[in-house]
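With one protein chain held back, the other chains of the complex are shown just where they sit.
Order of writing sets the labels: A, B, C, D and E. Residues in every chain begin at 1.
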Amino acid sequence: MPNIDLPLDQLTTYAPALPQPADLDQFWSATLAEAPDPEPTFTPVDTGLRCVESYDVTFCGYGGQPIRAWLHLPPAALRHEPLSGVVQFQGYNGGRGLAHEHVFWALAGYAHLVMDTRGQGSGWTTGDTIDAAEAPPAQPGFMTRGILDPSTYYYRRVYVDAVQAVRTLRAHPLVDAARVAVTGVSQGGGLSLAAAALVPDVAAVMPDVPFLCHFRRACEISPADPYGEIVRYLKAHRDQVEQVFATLAYFDGAVLATRATAPALFSVAVMDQICPPSTVFAAFHAYRGPKEIVVYPFNDHEGGGPFQAGRQLRWLAAVLEK
Amino acid sequence: MPNIDLPLDQLTTYAPALPQPADLDQFWSATLAEAPDPEPTFTPVDTGLRCVESYDVTFCGYGGQPIRAWLHLPPAALRHEPLSGVVQFQGYNGGRGLAHEHVFWALAGYAHLVMDTRGQGSGWTTGDTIDAAEAPPAQPGFMTRGILDPSTYYYRRVYVDAVQAVRTLRAHPLVDAARVAVTGVSQGGGLSLAAAALVPDVAAVMPDVPFLCHFRRACEISPADPYGEIVRYLKAHRDQVEQVFATLAYFDGAVLATRATAPALFSVAVMDQICPPSTVFAAFHAYRGPKEIVVYPFNDHEGGGPFQAGRQLRWLAAVLEK
Amino acid sequence: MPNIDLPLDQLTTYAPALPQPADLDQFWSATLAEAPDPEPTFTPVDTGLRCVESYDVTFCGYGGQPIRAWLHLPPAALRHEPLSGVVQFQGYNGGRGLAHEHVFWALAGYAHLVMDTRGQGSGWTTGDTIDAAEAPPAQPGFMTRGILDPSTYYYRRVYVDAVQAVRTLRAHPLVDAARVAVTGVSQGGGLSLAAAALVPDVAAVMPDVPFLCHFRRACEISPADPYGEIVRYLKAHRDQVEQVFATLAYFDGAVLATRATAPALFSVAVMDQICPPSTVFAAFHAYRGPKEIVVYPFNDHEGGGPFQAGRQLRWLAAVLEK
Amino acid sequence: MPNIDLPLDQLTTYAPALPQPADLDQFWSATLAEAPDPEPTFTPVDTGLRCVESYDVTFCGYGGQPIRAWLHLPPAALRHEPLSGVVQFQGYNGGRGLAHEHVFWALAGYAHLVMDTRGQGSGWTTGDTIDAAEAPPAQPGFMTRGILDPSTYYYRRVYVDAVQAVRTLRAHPLVDAARVAVTGVSQGGGLSLAAAALVPDVAAVMPDVPFLCHFRRACEISPADPYGEIVRYLKAHRDQVEQVFATLAYFDGAVLATRATAPALFSVAVMDQICPPSTVFAAFHAYRGPKEIVVYPFNDHEGGGPFQAGRQLRWLAAVLEK
Amino acid sequence: MPNIDLPLDQLTTYAPALPQPADLDQFWSATLAEAPDPEPTFTPVDTGLRCVESYDVTFCGYGGQPIRAWLHLPPAALRHEPLSGVVQFQGYNGGRGLAHEHVFWALAGYAHLVMDTRGQGSGWTTGDTIDAAEAPPAQPGFMTRGILDPSTYYYRRVYVDAVQAVRTLRAHPLVDAARVAVTGVSQGGGLSLAAAALVPDVAAVMPDVPFLCHFRRACEISPADPYGEIVRYLKAHRDQVEQVFATLAYFDGAVLATRATAPALFSVAVMDQICPPSTVFAAFHAYRGPKEIVVYPFNDHEGGGPFQAGRQLRWLAAVLEK
Partner (left out) sequence: MPNIDLPLDQLTTYAPALPQPADLDQFWSATLAEAPDPEPTFTPVDTGLRCVESYDVTFCGYGGQPIRAWLHLPPAALRHEPLSGVVQFQGYNGGRGLAHEHVFWALAGYAHLVMDTRGQGSGWTTGDTIDAAEAPPAQPGFMTRGILDPSTYYYRRVYVDAVQAVRTLRAHPLVDAARVAVTGVSQGGGLSLAAAALVPDVAAVMPDVPFLCHFRRACEISPADPYGEIVRYLKAHRDQVEQVFATLAYFDGAVLATRATAPALFSVAVMDQICPPSTVFAAFHAYRGPKEIVVYPFNDHEGGGPFQAGRQLRWLAAVLEK
């Protein structure tokens, strides 16, 4: 499928003025004020990989609920302490995976925390974390769970988990708290933006083809899930359209980006059917910190893949060296 | 799409011996022992329909949680009390709908209770009932919610709700408790079977193209959702195959049918892609009460539709007259 | 699939000037002048539904051919005579259905006539009426039957049937001829518009996501049937493009709407792939009577469904009370 | 899509005993007794092709209705009179086409008559012939037109047209009536079988991947149209299953084949989704004359295409030389 | 699928200024300077068609490699020598076919050469010609073979073959070299444009729904193959986007059209998904000779089919008569 969105020359200037809830900052400061200390535990695991040192992590997330993660470190013989760190958030429907699965940033010398996504982790990679919450009527999936109120919305819990993950890695004794970056692809990119907005002093943020941005436009033009879950919900609940988008405004990466100031390396794919490029550019243009964006003109949601990974390796090294 | 299952002549004798959990009856008797009194409330609603009298119902379901329903009655001028009753369960992804939507059995002179399905009701028809429970990692949808243990499985809660719905209608002052039937299409058919197994003295059961039967075969041959949710879950959690089917054995309509004794009118569609006919025949052949099955040789999951509705009108009248 | 049409803000002002055949009014007045008296017969049927009184109806349609219908009445105990009436036209490929299928307006207290659509009735609901006419080369379906000349076009016959259905209900002894409305979904909406244009003194018209409007644009942008039948016909008969659209101009709801004056309640779905919203707005803006339109921003051709039904219940009661 | 049918080794012995209507022969002899003299007219047309001499033909078909055709002859300078002849019937949804389109057998030296198919001719190739008959409720398409009774079924009219086409070519002054063959692909193959059964002294018959054989099995296993039209009809008219197949038995190529005795060259494609190979083998094995079948193991409904055309050129020359 | 491109009124003026490589003419003159004499051989074949005289042809193409073709002539009794000629190029994935397959222009009285396409001929029609060249990493298909450099690109070899085919037919003793036209559908249309640019004194060119025009736009908007092969290549080789389009500029029919001067009859289909109409209009508007274009507003890539063939018959006769 070719481009479903604006042509590239219009994308590069697409900067819609999205409405911000009047109490946006209060909502999040109140929410974060309730977050407990992460109190992480780190249990060594033997993955069979000789070049990575791995730990099974549990920390307190939203509501004090236990969130799982992996911590991967370069082996002791190779590391220069204190370590720079990278928190990785996963794409939709995935979790932290098996212990040997997602180790890229550790290979590059970073303390690498892979956060599980509550309730997910039964799709492209597995997970182990419960989402403890009431489930009002919703479309199959996570996008519309509790969507009638910001206080019950699923991503409120996940965004707090993401903040707690950053706190967890920063507090690790081998890690330099001032050199912790956040990254992720798709939903992981959206969580990176949220983390950068809610923890503005992270060292860097690298959102790849980020999800969770400019929800209304995404719902209007994306032919695919997960935005499609919201569309199908609204097909049924025809009377809740405005209420749903009022909730989503509190979680919109293109709104939260106005609160983020860390150096950022975005990526966007012009043929992205799942996270349409205009929604990414909306977030990019709203982003308040120093920023770059890598454009992949013929890619769909796979984005830059290993090319972007290589780009990030070099960019992050340069940013953290400063 | 044509038939994906056995040819009709093999279907009519397809009666697999499905394994029954050793503690099946204890599991359900213990579960039902915990169910509270339904304590329903009935609030009149004005639907704008002059020929139906409607009430907004809330009763206590699993764990005492509030379950919504509609009660529709023939208008006072037309009814012969005490009324026979029909409890209707809804298909997957649907809820009780709007008050004026599902009134068929009331038109036929029955007290007609339409039960909402917890957490669903955001698809083909809407709903209003919360599923209050922890959500471990699951595929989008309801089929794999809590699937690692019978005690946490989503349908444990829904099956109890179904029993409570029957209790609610039977206890209504205008209703003759001895003449209450259960029915439903697809998931509604599966819930009818469960209700007939767990409340063996219901007056009649009419499962249409029932879902939730012979899970393993269904997962192996159905190319469609909702069984596909289980398949996708197992694609990810490759190490949980046996555990998942061990849980499902407690909820299998083709197992529970061996506990049901009320007169039954099944329907089955030979080209059904969603609830393959062999899984329906497995339940039909296991069913212990007097039974009939209407076969629709060229229908997919839409089954007999209005033809079966007409058939049920006549069959139920005859059964309840006896 | 997301929106294939203009964005909502452009839709709400989309009012193209469609060409009108010079002899449009003569064509229809001559056509209607040939229509015989409907001479309906009403045969009671026992549907098993206690709260509706039903009759099997046959009346004379185009060319005097017998057209089938159902008449449903509120039961005698509940009705206030003379009754207001609703004529319901069916969606494409459907007929009047079984006697117990389509009874909604009777439940609301109206005399409810469900017209069969000649030759159709073998799809989503069944029918019983023959289309007696020669069949020149055509694409499978009804859209291109006789399309090379307005006098032989299939919908000429159907539009006359629709007028005869209105005459039939108005002439019923229990009905107040001044309070008869017309309604329908999709093709039924298109027929409602046609009936409102050809019988301008109907009491009200409620076209839901109407079909048969602004044919050329519909053929250019709808990816689906039934408009696709015309597209496929023109793919073959590449030399008949102008002739085909010249015929269709006589039957275009967006042209005929300029002749209709009854109060109207439209509905439109912004993601409608089958009856694209611009074609509905074209008819709405052309409509000459008092009018409202309910917009469903995230629905496809299912439109407002039960939400719109509830809306119509209230609107029609208010309109007829005046 | 791979094979949907039996494996090849089972196909080659697949010879089901299909029920024959008791009055099959009376039905057809009575039907043919009513057929008028074809009384063809031949009007020369200038196609721009110098090597073919073409005529626009009209003859009397079923009910005396005018049926169109093309007659193509080798140019006078090249032909050896009297000519052998080939009547070609077209595939579903196609007609005789434009005058310069279907000239293959004329190039090979035959008098080549291309029969239009009444009412069709708006798909892969165009047509010009009206089907003059009442149209009871039917699925879009031709397969279910008048299907409730053999006397009103669409193919009764078409089969008679096919017989009249053979009569037309045989009676042409340049043609040797004893050397006229019939052929066609798909529906054209089915019509060839019908013609060979109803005109047993045709000189040869070449049905390619014939349609209209063993209807019930075809409906059960083909995932595609046109058999799918019957399936969809039966999805709606759930009460007409036996009546429909009772009608079709009069038109089944695998039944009529038992009445045909001319030398025959069949072809069949093992991966055919539209005319499943078992339905073709059913006809082949039932065929009573001398016969061969060419098997294409990896083809879908495109069958042997130009390879089969070459094969037919050689086979027909050999058969007619005898 | 409806139109994916601009509306017709914008298409008719769509004339983008495409960049031309500075050394375009040198590239092609150097390339052609290396082409050897075609040195064709003509071997008579017996196709079984009495009205066409056919020869199996081999001539020297790019790099002196043997290219296959068929030469079809009107039979001696019918031809007026010297003959006008038509070189036909085939659509993507097809070859020269079997000897009796593609004979249309011979029937019309022309010497008709059907060129095989090297390496292709395993799809809709078969072929027999080897593409002798190294194969760097490429997407399955021919579009990206050698695409990193104009000198290694697959179509460099094919375009030279096309020129050699024209030379071959012109040099045939029965043919009037001044009256040789080129034509083809899709890829055959693209090759016709290339031949007309590289052999500017061909007598006429008839490109039908031509492929290989305005590559970048085609890749951005076509949802289908073969342009999709380039898109998928660039999805992988994200760092080669500019290099790939730099190569393609040498082969772009909308660039080469500026070098062509022969009378031209184009065709374009407004709903073409494979060769979007804007890419055809780009070539048409760039074309420097006298030109016409036939627009098919409701056709996809099948274009005008037999209607265009008839149009070409008349147009070419008129052009060559002048």
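To be clear about the criterion, contacts are C-beta pairs under 8 Å (C-beta built on N, C-alpha and C of every residue); 3 or more make two chains touch, one makes a residue touch a chain.
What you see is a predicted model; the values in this text were computed from it and never measured.
Chemist: Quick one: jot down which shown chains the absent chain touches.
Modeler: If we consider the entire complex, the absent chain touches A, B, D, E.
Chemist: Where the complex has a chain not shown, which of E:Ala30, E:Ile130, E:Ala178 or E:Ala318 is the residue touching it?
Modeler: Checking the options E:Ala30, E:Ile130, E:Ala178 or E:Ala318, the one contacting the hidden chain is E:Ile130.
Chemist: In the full complex, which of E:Pro38, E:Gly61, E:Gly91 or E:Gly141 touches the chain missing from this view?
Modeler: With E:Pro38, E:Gly61, E:Gly91 or E:Gly141 as choices, the missing chain is touched by E:Gly141.
Chemist: Touching the hidden chain in the full complex, which residues of chain D are there? Just list them.
Modeler: Residues of chain D in touch with the missing chain: 1-3, 7, 271, 296-300, 302, 304-305, 307.
Chemist: Hey, which chain E residues sit against the chain that's not shown?
Modeler: Residues of chain E in touch with the missing chain: 93, 95, 119-142, 144, 229, 232-233, 236-237.
Chemist: May I ask you to list the residues on chain B that touch the chain which is not drawn?
Modeler: Given the touch definition above, chain B has residues 4, 219-223, 231, 234-235, 238-239, 241 touching the missing chain.
Throughout what follows, only the chains that are shown with their structure count from here on.
Chemist: Imagine chain B is absent, with all remaining chains left in place, and give the connected groups that result.
Modeler: Ignoring chain B, the remaining chains still form one piece.
Chemist: Can you give the whole-Å distance between the Cα centres of chain A and chain B?
Modeler: 39
Chemist: So how far apart, in whole Å, are chain C and chain E when each is placed at the average of its C-alpha atoms?
Modeler: Computed value for the inter-centroid distance: 50 Å.
Chemist: Two-or-more-chain contact residues of chain A, please, as numbers and ranges.
Modeler: Residues of chain A never touch two or more of the other chains.
Chemist: Touch graph of the chains shown: is it line, ring, star, complete or other?
Modeler: Contact pattern: none of line, ring, star or complete.
Chemist: If two chains touch, include that pair; go through all of them.
Modeler: Applying the touch rule to all chain pairs gives A-B, A-C, A-E, B-C, B-D, C-D, C-E, D-E.
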